[in-house]
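Each chain you see keeps its place in the complex, though not every chain is here.
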Amino acid sequence: MHSKLDVAILGATGAVGQRFIQLLDGHPWFRVAELVGKSSAGKKYGEAVNWVLDGNPPSSVTDIVVKPLDAKLDSLLVFSALPKEAAVDREPQLASEGHVVCTNASAHRMAADVPLLLPEINADHVSLIDIQRANRGWDTGALVANSNCTVMPLVMALAPLRQFGIERVIVVSEQAISGAGYPGVASLDIIANVIPYVPSDEDKMETESIKMLGAYSDARVLPYEMLVSATCTRVPVIDGHLVNVSIDLASKPAIDDVIAAWEGYTGDERVAMLPSAPERPLQYLPQVDRPQPRRDRNAGGGMMTSIGRLRECTVLGYKFAALSHNTIRGAAGSSVLNAELLAVSGYLHNFQPEVAVALP
Amino acid sequence: MHSKLDVAILGATGAVGQRFIQLLDGHPWFRVAELVGKSSAGKKYGEAVNWVLDGNPPSSVTDIVVKPLDAKLDSLLVFSALPKEAAVDREPQLASEGHVVCTNASAHRMAADVPLLLPEINADHVSLIDIQRANRGWDTGALVANSNCTVMPLVMALAPLRQFGIERVIVVSEQAISGAGYPGVASLDIIANVIPYVPSDEDKMETESIKMLGAYSDARVLPYEMLVSATCTRVPVIDGHLVNVSIDLASKPAIDDVIAAWEGYTGDERVAMLPSAPERPLQYLPQVDRPQPRRDRNAGGGMMTSIGRLRECTVLGYKFAALSHNTIRGAAGSSVLNAELLAVSGYLHNFQPEVAVALP
């Protein structure tokens, strides 16, 4: 019989920390054993947390006493929902102590030896861990990141189009409030309003995307060669980031070829069998007014990206809309999927997950 | 002593019709004398209307009995808030009967001899009326249109940049619900959601804009030569259409030159003294997170366009955001300003407005 692997969650009382707890409740491989927080340290989780998701925290975690940020941890696998400032030092420190850290923080995403994983499109970047361990003298430890929540739907939609040569991208996002955490956006700022600016996200769109779409070669990731120009706006939506994209494709494919590229996209076959992987990584919706955040964010349990409205762009060639659930696929859910990929790739020390289907 | 000119409003009970009434209440030159509606015909306006603006309808109109759509009208000047289908035939018919029709409907905007006016930027297009009258055998009658409500902020922001040569434009709108009229967008569709599609507005963005920015020459308007690619989305905002714009300017001006072009823009001097003209047609906001629909739509009594966030676009050159009040500047208010321009230009038969400052 296979036993589950204990995991710790850093920043467990925040909005993304809560998503980690929700998604890991009943997970077939992992079991939440340690919760780490700052102001909540020393309290029982059920008493410390201001649960902002639906319902109440799972009963499996309410009695866990929250540990302080600098506590020594027992769990090999650590999920981090820390704010950037706290993540800068603590995450590599934990990795150096032997922990495998799957982080949602932006602090280390662009480090050359840190994989910025989106398993369906760049599972091979996982090999950067070997480089990372060699570089930094880490043994069992590792540091693996998932992307910014707005970069995510863009990159998932672009990945199947790499075959056509993506040269230029202009993207305007309409982002949900949950992307700013809790308390995050003040209601006086956003109800019946749009804020045409999201601090630092435009830069991330332009840099993280080319790393994620890049090829792993010769012990490094070569950034994908394309120009990205991003505008990020905040709208009064709870969950679900929508991106409106114009693209210039080198090979000028027919419109049906672009749709076929999306519909036929399955991603890495090792990934499709992971517990948190959606049936398909993306779907193309034929309706003229989709995807919509409220109606499509939960596709595939919040792990599937929805694309729609592909049509000609008189300036760049094509334009379309794409949508992902920002706190599931764009944050905690992606991080859990990353950890599952590490598990089947042998990066979680001697942990052997119970895998339904034999790996190739 | 100057007396006011009687005006009629077509489609008076709809959302835009109500804005006409609100804006004309207390107007120094015009007086609402006739109201025209379809299902409300025969009832007193105060009883027929489902007033969707703040407060209640002005007491000056509540006792006016609504006339049917085919009623003979006494007023020389007619404002039309008809839906497109109703406008197609009725508007030219009224013009042929001698009425000057200032319409917000899209039906005739693109007709070659119909001025598509935004007075601050193309007041000279008004001369098309002479062509129109000659073509159609109209005497005192005329048909003049204002643009679509989403085209409006784009065109106002682009007008001062014509000096740099505008070559390509990619624009993504975030449009308020009032743009769809009443009952318009169902609350189940839009609360806490985005609809990434607004029927027919993308086409209008791409065609009306080049007509409005074009030059009047040799008895016609030459479309401005630029490529426009538009994406139109609906967001849960009451009033105020925001456009996120990327532009390619031929002469590659410095960023300060672009801002200076906006800040120095006054528009046609005849227009600045019209009663409904804002102090300045546009303002550039220095804050990083402006313009915002709820906070900036009422600038200049809802007649001023607010621009912000000018910065480099890695793909096209520059990008920025612009905002106008869609039912004031983007609809009824623009139509009233058009009528004021016609008045001082001698197109309202023998009506002489009381103008504070002598015209050149």
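All chains are identified by letter, namely A and B, in their written order; residue positions are counted from 1 within each chain.
In the analysis below, contacts are C-beta pairs under 8 Å (C-beta built on N, C-alpha and C of every residue); 3 or more make two chains touch, one makes a residue touch a chain.
Note that the structure is a prediction, hence the values are computed from the model and not measured.
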Number of identical chains in the entire complex, 2 depicted: 4
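As a convention for this text, only the chains that are shown with their structure count from here on.
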Superposition rotation for chain A onto chain B, Cα-based, multiple of 5°: 180
Residue ranges of chain B in contact with chain A within the complex: 168-170, 172, 174, 192-197, 206, 227-229, 231, 233, 235-238, 242, 244, 246, 288-295, 308-309, 313-316, 319, 321
